[in-house]
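There's a structure below that I have some questions on.
Missing here: one protein chain of the complex. Every other protein chain is in place.
Labels A, B, C, D and E are assigned to the chains in the order they are written; within every chain, residues are numbered from 1.
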Amino acid sequence: MTETTDDLSLRDVVAALERLYPLDTAQSWDRVGLVSGDLDQPVRRIHLAVDPTLAVIEEAKQAGADLVITHHPLLLRGIHSVATTTAKGAAVTELIVNDIALYCAHTNADVADPGVGQALAEACGLSGTQALEITEGQELGRVGDLPEPLGLAEFARRLHEALPRTAGGVRVSGPADGTVRRVAVLGGAGDSSFEAVRASGADVYVTADLRHHPALEAREEASLTGGTPYLVDAGHFASESLWLPGLASRLVTELGPAAARLEVHVSQVRTDPWDFVLGAAAPEHTQGDHA
Amino acid sequence: MTETTDDLSLRDVVAALERLYPLDTAQSWDRVGLVSGDLDQPVRRIHLAVDPTLAVIEEAKQAGADLVITHHPLLLRGIHSVATTTAKGAAVTELIVNDIALYCAHTNADVADPGVGQALAEACGLSGTQALEITEGQELGRVGDLPEPLGLAEFARRLHEALPRTAGGVRVSGPADGTVRRVAVLGGAGDSSFEAVRASGADVYVTADLRHHPALEAREEASLTGGTPYLVDAGHFASESLWLPGLASRLVTELGPAAARLEVHVSQVRTDPWDFVLGAAAPEHTQGDHA
Amino acid sequence: MTETTDDLSLRDVVAALERLYPLDTAQSWDRVGLVSGDLDQPVRRIHLAVDPTLAVIEEAKQAGADLVITHHPLLLRGIHSVATTTAKGAAVTELIVNDIALYCAHTNADVADPGVGQALAEACGLSGTQALEITEGQELGRVGDLPEPLGLAEFARRLHEALPRTAGGVRVSGPADGTVRRVAVLGGAGDSSFEAVRASGADVYVTADLRHHPALEAREEASLTGGTPYLVDAGHFASESLWLPGLASRLVTELGPAAARLEVHVSQVRTDPWDFVLGAAAPEHTQGDHA
Amino acid sequence: MTETTDDLSLRDVVAALERLYPLDTAQSWDRVGLVSGDLDQPVRRIHLAVDPTLAVIEEAKQAGADLVITHHPLLLRGIHSVATTTAKGAAVTELIVNDIALYCAHTNADVADPGVGQALAEACGLSGTQALEITEGQELGRVGDLPEPLGLAEFARRLHEALPRTAGGVRVSGPADGTVRRVAVLGGAGDSSFEAVRASGADVYVTADLRHHPALEAREEASLTGGTPYLVDAGHFASESLWLPGLASRLVTELGPAAARLEVHVSQVRTDPWDFVLGAAAPEHTQGDHA
Amino acid sequence: MTETTDDLSLRDVVAALERLYPLDTAQSWDRVGLVSGDLDQPVRRIHLAVDPTLAVIEEAKQAGADLVITHHPLLLRGIHSVATTTAKGAAVTELIVNDIALYCAHTNADVADPGVGQALAEACGLSGTQALEITEGQELGRVGDLPEPLGLAEFARRLHEALPRTAGGVRVSGPADGTVRRVAVLGGAGDSSFEAVRASGADVYVTADLRHHPALEAREEASLTGGTPYLVDAGHFASESLWLPGLASRLVTELGPAAARLEVHVSQVRTDPWDFVLGAAAPEHTQGDHA
Partner (left out) sequence: MTETTDDLSLRDVVAALERLYPLDTAQSWDRVGLVSGDLDQPVRRIHLAVDPTLAVIEEAKQAGADLVITHHPLLLRGIHSVATTTAKGAAVTELIVNDIALYCAHTNADVADPGVGQALAEACGLSGTQALEITEGQELGRVGDLPEPLGLAEFARRLHEALPRTAGGVRVSGPADGTVRRVAVLGGAGDSSFEAVRASGADVYVTADLRHHPALEAREEASLTGGTPYLVDAGHFASESLWLPGLASRLVTELGPAAARLEVHVSQVRTDPWDFVLGAAAPEHTQGDHA
């Protein structure tokens, strides 16, 4: 492959990304920005994904990509070895051996507008949203109203249609016919934001990775106030993957004419870890013994 | 209801429980033992449940129970108010107003033999198990072998049959036809024990409450070693509820003749927080794009 | 007792208390507000006390009180059980069984104006006082001047007259004839504020619960500067009980006409833990061998 | 004063003290041993006291002492200045300018046998005592039985007779006629050992420096078990001063013939910080409104 | 020596020092101000040094000094004993026995203008400097430009001429003929400020006490950016001793006419710990195998 003087460099793309998702808007514990690569290397094909898994890197390699942009950091916890004896080491080694740069935009993409939260809000059919909470000075999550009230099952069905298919599906806590108008959304793991959700007056909280104890305690609190907010666990991967198409177009726009020959693809690998589910109950089979 | 001199007292039952599940075998961060009640109050009906939710307490009250025994502590985090403005306060108030004592056996029940881990191991069809790991000197989780190898989907189907039905079902990560012989089990949230599972040589890890990042990282590590251990998320409530029937019989046995007039019931309330799921994939519909 | 539509609800009283003593003026480590009860329950008789002891709760029950308001929190440290095997559990159980709500105003009452500090300042005969120190943005303690200088023993005698009688009495460190004009006061335990007292130029520090080492070190420092500030330990209970009568009238005023049928009583139980003292020295018997 | 070759050196005395009170038996947070002086300086007169106050140092200087031995450390918290602008600096300067060495035996003296705890036990009339609790491997406090049961007031009166007079006297919590047979003692501040006291089965706990909240909570717990253990606050200084006479004789014995010309005196300065008390109640005036 | 009423007191000198080097400009971990002495003692001779070593104190004693002023605190870590069994105790004892006060101005002198940083900047030939970094609100270190570019060896040679001779000399990392124009300086240990140095655009960093790992990592980072910043380790003592002559004149000026009879001397003791070096390489012998 011949490198021409018109090629975009990784430096150019990184600069554009950091205009879109400034590094200083990431949470203090987060690790965002360039993970591998050389700023002088050319970038002709970009691959977008939620997670930098080995399968995603292989897909990027097959696609001839020079750069992978993911939502989740590969090295959130610092590493002390890149030997191929660990999956993180194998991923780093694959990236370097194949001259594939990796860039991560995580909590700085969550809080961007438009960003991950906004993409999920749109998939829920919300408009005119505002921040769910302010964390380290950044607006996290979104709250807004549906154009008209919906039953909880119908609301969840529409959201499910907007999401990529995953084996785990969309889990719902609340009565199928519960009324939903005000909606709080937070892409990814939402265990820590129940207090903000209650303060927002939302009828339903759309997020992911809810564990037994926080979810059950939230349902117990909700039982004191008429049963809301209901819960929708949309899947960590699915809820955040919605952001990728918009990222592709915004990045091309931001790069301007220089991006004329750039190709940007969204990964087809579903990085949700689950492959199949046994015995999940559809809304029409919901049992009534929940008290 | 007339109290007779033959009645068991709460003191008697607590003593029996602490012989079965000694308090000093609980993990240091745990909060087990008597949560409400007076040691001198009589106990004629006992209600067993995984979680002390308001619905469980109402069920116990309807059943005329004097004592509720749960696996999960009501007050794992200390409380500073019992006003009914919070769900914890409302639960405490309901218990006291209705003269219902509450007793919790949590990590001391996890490590007991037979206990929570052993009940889950039996539901998986394991025999001759040993500890998965040693934590604070106690044996946590179990590892053992199936009588004969099974396909992963078949293994999960049999486990699903043994569990109470919940809306969330049983989630599986791995190929439907993957071979499973050695099995590690840990009731409840299993995110923190992947290292022990890998060291155990298990083909599959049966646990619950697995979140996206730990599960995905475990699958990435597994990809370096032929794909195992596979993952089965059996549901937090479901995986731990298996322990309750055995608790009923062991408690009656431990109390001996004094328990002649005692009634012990297992709650019918499913405290899993989910009500229905949209779009979960059955094993035969598993998509092949997971790389 | 018939509940009429005119009855005040606990919700009304709590709202009035939180106007008088806003929750966000409490120190960060403190636990103030409603401890037991239901916001919808009626309130006809209120009982005021420094400490929510079992004796105080029994006294409130005998008096037919619906609400106890105390200065000290019952549950400053979070509790994990309300079983009657502990005193805290027994108190919570007594409150709930007898439908008595409990509300605590602690450091938010200390810093209020008028509040605990101001009540003690007035008992000392001070006027025109200002804050002793600023802690977490709140004014804690008071400093002011007597209308005319007094001998230390005479000053202490007048304060003793203004305080409720307790077995421990009022302890004084300093010469009986030492001259006192500027006075620093801090209700409750005052060990941590000696630096602010020295900076205030006070001749005497009126507080309580002084321990040997802090008191002796303060006296040693004072010996470098002419012997002041002297110390008066007025008793923890006694120094804070002065606030209760004012609380009664302010609460009635704050509730307005709705309080027309409300009864408010101050507890007669002295919750100072001491019952008698042997060998305490009166000022005229002070020995001269102190240096 | 002429130094002769027969003089004891500070090195000799320190060696004897460290045989009696080994440094490694002190608690980890404590600071014991030699605080000022030169190991080669001669020691002819030793002055013993509870606290190294400026008055004690002046008394030692007047007495021509070369060495002061105290129970409480002068520099428990490290100092960054010895300028005379602070009391600690003034004390260090006085010691050095007057060639007076200072040695402290604190928690290593508490746990010694005989030591501070044993001296207090004897003053209570106990014999055949055992440890109250084990802390960092050392026996702290003592528990034993009286030869015959006594009324609480009579017990306190006898203890008061055995103690040096202080202005604060001896404070008692419990009924004057309560029966006392088993006694727990801990010299100095005893707030942290209530759990051990309850476990010991003691009828009364003799200690000092008890603050309102721990004492009141202990009394509340005691109310669940018949009212015991009662509390006796004997005064921090007074309860620990009992150890000094025994120290004098044991030190002389330990030094053997070399101590022939050594003089050892116990300080006459009472370092209890209180000078007088107003309104303390004698046992016969105990009021009955304590519930 | 006769004390006259015209004598300066230590109080006067301390006041002047605290005007020049306000205590509240010291870093929070630092311990500055008066370490020994009495504010009322007269001061006729002052001795200035970097470190309060036993040799410096002996020199001050021989010189008849009443006050030693040092840059480094004697008691940065708090002490619990002043016995002569430790060097710190021996130093304190020597100071007190010889009536020599000690005053330390450390990080408050570092950040003063003029102060330690400025003195080092001037020795480097810099003018028009600004702060290297802001720490706890104070300006630490200096950055400025040389009047004209110099070779690295020539720059270091000129600095070496301006410094007191020490056995360790001046260590340099970088090519002898590297070009230096912009210079960052930080007296004393400079390991923690490499990031600020890189941000300043300096060609060389003059500081001291650089250890292997931080220095080598800084050189590795520098290799990515043309080799700068180079490093000059001027010696901890030497780099800070430059401040002493200016201190002498500023203190006399600050004291005004009252200082007419005051003598101020700078110590001749080099407190750099090294006595000689074997095999150090002069610039002309630099080997070329460094990469």
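To be clear about the criterion, contacts are C-beta pairs under 8 Å (C-beta built on N, C-alpha and C of every residue); 3 or more make two chains touch, one makes a residue touch a chain.
Fair warning: this is a prediction, and the values are worked out from it, not measured in the lab.
Participant: Of the chains that are displayed, which are in contact with the missing one across the whole complex?
Facilitator: A, E
Participant: With the full complex in mind, choose from E:44, E:160, E:182 or E:265 the residue touching the hidden chain.
Facilitator: E:160
Participant: Taking the full complex into account, find the residue in E:15, E:199 or E:277 that is in contact with the omitted chain.
Facilitator: Of all options in E:15, E:199 or E:277, contact with the hidden chain holds for E:277.
Participant: Sort through A:83, A:134, A:199 or A:260 and give me the one touching the missing partner chain.
Facilitator: Checking each option in A:83, A:134, A:199 or A:260, the one touching the absent chain turns out to be A:83.
Participant: Over the whole complex, note the residues of subunit E touching the chain we left out.
Facilitator: Contact residues on subunit E toward the absent chain are 51, 53-56, 58-59, 72, 84-88, 90-91, 153, 156-157, 160, 165-176, 188-189, 208-213, 215-221, 223-224, 231, 233, 236-237, 268-283, 285-287, 289-291.
Participant: Would you write out the residues of subunit A that touch the absent chain, in ascending order?
Facilitator: Touch with the absent chain occurs at residues 31, 33-39, 73, 75-85, 89, 92-93, 96-97, 101.
We adopt the following convention: only the chains that are shown with their structure count from here on.
Participant: Does the complex stay in one piece without subunit C, or which separate groups appear?
Facilitator: When subunit C drops out of the picture, the chain contacts leave these groups behind: A, B | D, E.
Participant: Along the graph of touching chains, what's the shortest path length in steps from subunit A to subunit E?
Facilitator: Between subunit A and subunit E, the shortest chain-hopping route counts 4.
Participant: Provide the C-alpha centroid distance between subunit B and subunit E, rounded to the nearest whole angstrom.
Facilitator: 65
Participant: Where in subunit D do residues touch two or more other chains at once?
Facilitator: 84-85
Participant: Chain touch graph shape: choose line, ring, star, complete or other and state it.
Facilitator: It is a line, because the chains touch in a row without closing up.
Participant: What pairs of chains are touching here?
Facilitator: A-B, B-C, C-D, D-E
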